[in-house]
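Below you'll find the structure, written out as structure tokens, and then a few comments.
The other protein chains are all here in position, but one chain of the complex has been omitted.
Each chain carries a letter (A, B and C) given by its place in the written order, and its residues are counted from 1.
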Amino acid sequence: MKLRLSDEDAAFRDEMREFFTTKVPQDIRDTVAARRELSKDQFVRAQQTLNEAGLAVPNWPVEWGGKDWTPLQRHIWHEEMQLAHVPIPLAFNASMVGPVIAAFGSQELKERFLPATANLDIWWSQGFSEPDAGSDLASLRTTAVRDGDEYVVNGQKTWTTLGQYGDWIFTLVRTNPDVKKQAGISFLLIDMTSPGLTVRPIELIDGGHEVNEVFFEDVRVPVGNLVGEENKGWDYAKFLLGNERVGVAPVGSTKRLLAQAKEIAGDRLSDPILSSRVAELENGLLALELTALRVVAHSADGKPHPASSVLKLRGTELQQEVTELLVDLAGPDSLASGAGDGSDVPDWSRVATPQYLNFRKASIYGGSNEVQRQIIAGTILGL
Amino acid sequence: MKLRLSDEDAAFRDEMREFFTTKVPQDIRDTVAARRELSKDQFVRAQQTLNEAGLAVPNWPVEWGGKDWTPLQRHIWHEEMQLAHVPIPLAFNASMVGPVIAAFGSQELKERFLPATANLDIWWSQGFSEPDAGSDLASLRTTAVRDGDEYVVNGQKTWTTLGQYGDWIFTLVRTNPDVKKQAGISFLLIDMTSPGLTVRPIELIDGGHEVNEVFFEDVRVPVGNLVGEENKGWDYAKFLLGNERVGVAPVGSTKRLLAQAKEIAGDRLSDPILSSRVAELENGLLALELTALRVVAHSADGKPHPASSVLKLRGTELQQEVTELLVDLAGPDSLASGAGDGSDVPDWSRVATPQYLNFRKASIYGGSNEVQRQIIAGTILGL
Amino acid sequence: MDFTLDSETIALRDAVRGVLGRTYGSSEDRRAVTNDEPGFSEDTWGKLAELGALGLPFSEDDGGAGAGPIEVSVVAEEMGRVLAPEPFVESVVLAGGLVAAAGDDAQRADVLGRLSAGEIVLAAAIVDSSAGGEVTASGSGDSWTLTGVKEPVLHGARADLLVVTARTDEGLGIFLVEADASGLERTGYRTHDGGRAAKVAFDGTPAVRLGSGDQSDVLEDTIARARIAYSHEAIGAMDTAMKTTVEYLKTRKQFGVTLNTFQALKFRAADLYVSMELVRSTVLWSTLVLADAPERAREAAARAKLQVSRAGRHIGQEAIQLHGGIGMTAEYSVGHYMSRLTAIEHWLGDGSDQLRTLAATVGDHGVLDPIG
Partner (left out) sequence: MDFTLDSETIALRDAVRGVLGRTYGSSEDRRAVTNDEPGFSEDTWGKLAELGALGLPFSEDDGGAGAGPIEVSVVAEEMGRVLAPEPFVESVVLAGGLVAAAGDDAQRADVLGRLSAGEIVLAAAIVDSSAGGEVTASGSGDSWTLTGVKEPVLHGARADLLVVTARTDEGLGIFLVEADASGLERTGYRTHDGGRAAKVAFDGTPAVRLGSGDQSDVLEDTIARARIAYSHEAIGAMDTAMKTTVEYLKTRKQFGVTLNTFQALKFRAADLYVSMELVRSTVLWSTLVLADAPERAREAAARAKLQVSRAGRHIGQEAIQLHGGIGMTAEYSVGHYMSRLTAIEHWLGDGSDQLRTLAATVGDHGVLDPIG
């Protein structure tokens, strides 16, 4: 057991820190720091900056732009990015569809999609969830019926995050209704400009628009857009969701947010009630970060450590607690979310409540905390 | 709506307070205040003092010593007793078997048992729980087989609180094994000096001995000791358990304990962390007490208000939190539970941890807090 | 001690419920109203006046209904139940309360009369801008001017009349400022809960003083009343949020069964009920204290608001979590309930502030007696 990073890892950390704090456009990092919404252009520029330096998709196979990093290095990369207020490469591209295509797609699909996916030339959306299939994802009802060399897709997806920017959408569709629900699902790539595909915004409780419904009405999709084999989509989805949980604990960004809260609090930290609350959060985040480090140390075989559910569960709780702290610090100013530029209410106070409300999603999306508890109880504890 | 007690209720409260603080022997009240175990003699003297004044069994029918009080008056009686450090009349007698005999027993049983029960001339024990039937009480396996004008009882009861003092034990026994489990149970009164009946102490985690196992080996019980009808025992048990929940929130005693904690804390209350914790507990207790008052106000029909589960649940939580506070106040002295009289460790510190450990039972016995949640979800919310 | 409403109060409650139910029968109806200016329904405001609701706490001599805290609480709770955005507590209890406590006969009759009749909306400008724009008053007698910035002032842009606190040489003063006064600049915006607030800047703005001397106590007493009224609004909101959640658990299917099949969710719903009952008791009690033992009103208000803070966060957060994704959407109701509960929590002092107040006096008494 040892505490220090090896010289090699320490050098790696310095290199990452240097890159993130000097090469990524300042306007983008400022927007993240101010907890404002990023524009599509900012997402794209950030990822292309990373990709140019070979830092966008380190988790991919080396031949498609990945890095042969240790789990610890990948963790450092991820943390340093967050600490530097650099937006993480779009998860739909970098963590979800990219690895699936790389692992299960044909050579043609790989060549067609992977470079553009890494560089965010294609913005991917995720088409998994449906209105009547929440945590029970496999009960999805969107169908794809083979008609010649096309599938005809009908149905509805929902909670499609940033779908308004999407060029393509990767979907789970039902290709065989007559078998066990998991056994009749396929993984299909669909051009979002296809006739019959419409995107409808969903307004969230913070007033923002980040998720969407996507409707499919007789959308025709070439069979060449199928990833892997027909009716094996559930396996690919499980592979994808396993990847999704890696680095799922937003440690770095929550640490940054807590540090911001301390700056904002300033002299108010002389109040023991407030400083105790901050210290307790800080200790909670330390425990989370150290657990993440333990988990990466034990996932060298490439499979996610079962304890990654702990990271998701506790990571989102702490994230929510820190956003709640900021609302409390803002006090009555926290009501003034809609204040314009003439207002005396500082920017951080205006975003505090919308962010707090928005982050209630953290414990719901991507496998709710109830699902995580189920995984821990079942997979880890054998209950 | 009004806050104040009516003149009549205020006078009633003064009368109760006067009686409890002047007529109940001081040594008994001191023992309660010091959170030491009461001797059997102290229990008996306390109850007999109350009974002499007609204050031991107000919830019984008037002809058997009860009072025609309003629910609010009964609540005041109960609270004032606790605030004055007067031990509450033995629940097994006053709240459990007494009301059952009064409601379902024959005239002969009433005459034979009720006066002696009210006066604690007979100390009753409770024989409900069994080792393999915890929250699932109805799955009990102790049998009573009719043999002439006697039942022959075999089996084992457990968690028999203060069974070491018991003269008689009221039991649930299986008289018909061939029907639905609730339908084959009878309510039987058994003399604890009967041959074949043995009591074995169970040591609890605080080192104390307050619960017991009771074994029945061919114990012969006259059929005249059956309460009500054979195989109707489950109905009587439900009636009894419903009564048990009334006044189940130990508000008064917890308030007294918190006030003691504040006295002990003294100048340490200038620490905002400590004083906030106390204030939060105090507010929690206030909410509990007010809820108890609301519940009594709405239970005029004699049936327990369903929200009494809230009182049990939250009441035991708060009780446990206050005992935990006392351990924290004792600090390192809290380890010194076994210190003798030559020790410098104050008495309150020595009892702090044993009481804390002992009170973990509060959320388990008498319908665990899980059972209470089940009742709330099912009976009240219809889930 | 009695927790039951008399028949007259029940009639008032039902009447208010009827009016509000017609305007805010669905979450969509409310969204439509809050998306338009002034963020509430002027028509409903008028109907509340017709019912006498806007004059409840004021004496009949002042044009009010001469009712008490219980009636005010009942109305506030109904507002909360449907998240009615009309500024009842803001305008009647807080701003109107300041006028009632500080104004002279003529001022009260004028302002409270018009308020009770639904002719005007008042706003209380009592929070100095956090940027440091403390409002100070100079002048004397009938001639005062105010300078400085208040923000946020709830419904400050729509208000016909502002009740403003300002520092004077003799302590805190309370002033009336007309909407069209010179040197008054109001910049309105939306608050996250669908309400409205404004930055209100005074620059030598003429004002009429209500009362004299240091009026910190008047302000604190009125804030205590408003805290209690907001606490009732909050329990109305929590009650709906809880019931909506329980209904959802009964109907929403996952893995082929309704959610109430899952014991972990059921138990959490039970915990919501526990929070609800406890907060309801404390808040009801605070109103009774206000009515029968006003000398303890500030303490009772702090206790009520602390309990509301704890329960509001618990119920608001769990209502969304137990709904899952749908709970996050603006089209569905529970998110709005959480938003409103969050706004109430951070207005007039949050739970920590109340706890700080209570903690400071925790050693002054032994056993806490709710009645004595």
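A few remarks follow.
Here is the rule we use: contacts are C-beta pairs under 8 Å (C-beta built on N, C-alpha and C of every residue); 3 or more make two chains touch, one makes a residue touch a chain.
These numbers were taken from a predicted model, which means no experiment stands behind them.
Here the chain not displayed is in touch, across the complete complex, with A, B, C. Note that of B:L189, B:V221, B:L311 or B:A330, the residue touching the chain absent from this view is B:A330. Residue C:Q263 is the one among C:S182, C:Q263 or C:T361 that touches the chain missing from this view.
In the complete complex, the hidden chain is touched by one of B:Q82, B:N225, B:S309 or B:S363, namely B:S363. Residue B:P346 is the one among B:P222, B:P346 or B:G378 that touches the chain missing from this view. Listed for chain C, the residues touching the missing chain in the whole complex are 262-264, 266-267. For chain B, the residues touching the chain absent from view are 129, 132, 134-136, 139, 158-159, 202-207, 211, 273-274, 320, 324, 327-328, 330-340, 342-346, 349, 353-354, 356-357, 360-361, 363-365, 368-370, 373. Although one chain is not shown, part of chain A still touches it, namely residues 1-5, 9, 72, 83, 255-256, 258-259, 262-263, 265, 269, 272, 275-276, 278-280, 282-291, 293-294, 297-298, 307, 310, 313-314, 370, 372-374, 376-378, 380-383.
Following the convention adopted for this analysis, only the chains that are shown with their structure count from here on.
The chain with its CA mean position farthest from that of chain C is B.
We define each chain's centre as the mean of its Cα atoms; on that basis chain B and chain C are separated by 43 Å. Of all residues in chain C, those touching 2 or more other chains are 355-356, listed in ascending order.
For chain B, the set of residues touching two or more other chains reads 272, 276.
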